[in-house]
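Yeah, one chain of the complex is gone here, protein chain that is, but the others are all in their spots.
Our next item is subunit A:
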């Protein structure tokens, strides 16, 4: 070490500091890995149900064919799933525009005693796919062709 030029000594110091920083950041992120999540997925809710009445958020996909309006005309019931577990949800209020079957949703509320999630608020979750409206109306086969064309051209 004593033969190093000051410039190189500083370089070594900065590199060591950077490694320590990255390690500290990774440790912090690791420690936060469950607490920093914005919502629980159905699998977690089913495996470890939160205390009834405790405010939690549930996030997942609205299952196809599960949305129905109850007889009171304002309450909507649907099922949120993540491929591992399914949680029935009930919500009375204004639905976000992007709330459709097969799409992501985050429900804020609490778990009822019968295992139904009672939502006070719904947030629609947009996924990472951006598709023009024209493509949506095509059949699956046409869509694949267009996608293959654009990918081949890119």
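Assume contacts are C-beta pairs under 8 Å (C-beta built on N, C-alpha and C of every residue); 3 or more make two chains touch, one makes a residue touch a chain; residues count from 1.
As a convention for this text, contacts and distances are computed from a predicted model.
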Absent chain [UniProt protein name; select from "Heme exporter protein C", "Quinol oxidase subunit 2", "Aldehyde dehydrogenase" or "Branched-chain amino acid ABC transporter permease"]: "Heme exporter protein C"
Listed residues A:45, A:62, A:79 or A:122, member touching the removed chain: A:122
Residues belonging to subunit A that touch the chain removed from view: 7, 10-11, 13-14, 17-18, 21-22, 24-25, 29, 32-33, 36-41, 59, 96-98, 100, 103, 106, 121-136, 150, 153-154
